[in-house]
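One structure, as structure tokens, below. Some questions next.
Missing here is one protein chain; the remaining ones are kept as they sit in the complex.
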Amino acid sequence: MTQREIVLPGTYIEERKGRKIVNCYVEGEKVFSKVLGILKISDEEISVVPLAGKYFPKVGDRIIGRIEEIEVSGWWVDINSPYRAFLPLAEAVEEFVDVRRVDLSRFYDIDDIIFCKITKVTKNKIIQVSMKDMLARKLFGGITIKITPYKVPRVIGKGGSMIELIKKKTGSEIYVGQNGVIWIKGGKKEKAIEAILTIEREAHISGLTEKIAKMLGE
Amino acid sequence: MEEFVKEYLNQGKRIDGRGFKDYRQIEIKHSIVSKAEGSAFVNLGGTKVMAGVKLDIGEPFPDSPNEGILIVNAEFTPLSSPEIEPGPPGEEAIELARIVDRVIRESEAIELEKLFIENGKVWIVYIDLAVFDIRGNLTDASVLAAVKALLHTQIPKIENEKIVRGEFVSKLPVVYKPVSVTIGKYNGNLLVDLNKEEEEVIDTKLVVGVRDDDKICTMQKQGIGTFSLKDVENVLDLAIEKSKELRRLL
Partner (left out) sequence: MKKTDIPLIVNGRRIDGRLPEEIREIKMSVGEILNADGSARVSFGKTEAIVAVYGPRALFPKFLQESDVGLVRVIYSMSPFSVDERKNPAPDRRSIEISKVTKEALSAAIFIEDFPKAVVDIYENIVQADGSTRVTAINAASLALASAGIPMKDLVAACSVGKVGDTLIVDLNGKEDNYSEADMAVAMMPSKGLITLLQMDGRLTKEEILQLLKKAEEVCKKIYELQKKTLLEKFKVEED
């Protein structure tokens, strides 16, 4: 099996040789793919990047979520996944809060959009997010769109090149969540959205960067 | 309990002390419901099923105008288990009825052509299964009950185009005694007659319907496990072997 080859569920890849495996399973020493995706093999890892599927949160991912429900000690967040995440009070607010007196909607209300970080994912898919991250913030105004999570790296581009190109050309404020949710505000919003959706549709086609640059014009 | 059962199985034992090829105690009674044209009750290690046969006159199916009709129904009465909710049959009751139906129908146990009365009129044989207690292996118990009931079913007299209940003219023409043997697979071992606890742990089963001449008339895999082709061969051998034992009880 070679790099960047498309594999299917059940495709035999190679021997494990002590490596970490992602989206694969083993039978003895033999590694097989679990999903339809693109194969990435290195000395440390054998992984399959899914070509389809829902967002499954990973610790460290920065994502865009929407406050769904307010609890006594925190908030439930819709993270565009089969699972929702919990934002505990302690991870959201610096000051001391007397929960008996204070209404939590003061800090984050239903439908608020936040850019936060996944800090915990248990085996049973209990997910925790935190706002205590350098880049975390509440996103005011703007609109959100959703793309397939596995296409996010393409939208960001190598070293952020693609997303920076879009931001520069449109003047829009853009946040990209690993969970496939993208927030855009101001500037030539529509052009930005068009560019992003084009990337999603044609992620696999070569010459994409040039095409997007041309689309966004001077 | 699950861990307990698995421990025993891993050591080649069963929690009730049986061997992998042993059935539990089976008690069969027949003709217990006088209103039915045929009936039987089976207690298989605690699993209790009653089968009642009622005969009625009806129209044949268009593509088999000279044949009688067989209809099998199953009902898990709310008495049978804490998990059963009253209401129409769920997927398990439906599957059970359909398996029992197929074992009897495909084995051609009932001579349906002999149930022809006159043009446009045939006997309809209704087999209703009532499940009263579920302690594992409902399928085999139900097939035993249904076939036993059929073996003691009598055809009522018809007078002036109406059925005279309680007066009989002949026995239902039953020429085979099919049985089902449900076999579970765990850790490469095959087991018969899974009790309730074992059914919760063993997720791979094959129901095999066997006729008197060792022909297989039904197979139904159940559960989310898998069988290799070799497994199926071993299951069939075991099913044919055990079918003879079960048939002796009928």
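Remarks
Per-chain numbering from 1; labels A and B assigned in written order.
One rule holds in what follows: a contact is a pair of C-beta atoms (placed from the backbone, for glycine too) under 8 Å apart; a residue touches a chain by one contact, two chains touch by 3 or more.
Note that this is a predicted model, so its numbers are computed, not measured.
Among A:K125, A:K168, A:R201 or A:K214, only A:K125 touches the chain left out of the display. The chain not shown here is touched by just one of B:I57, B:I84, B:I163 or B:I216, and that residue is B:I216.
Mapped onto chain A, the interface with the missing chain covers residues 4, 6, 8-10, 12, 23, 25, 32, 34-38, 50-54, 56, 82-84, 123-125, 204-206, 208. Contact residues of chain B toward the unshown chain are 63-64, 91, 94-95, 97-98, 102, 106-108, 206, 211, 214-229, 231-233, 236-237, 240.
Throughout what follows, only the chains that are shown with their structure count from here on.
Rounded to whole angstrom, the centroid-to-centroid distance between chain A and chain B, based on C-alpha atoms, equals 53 Å.
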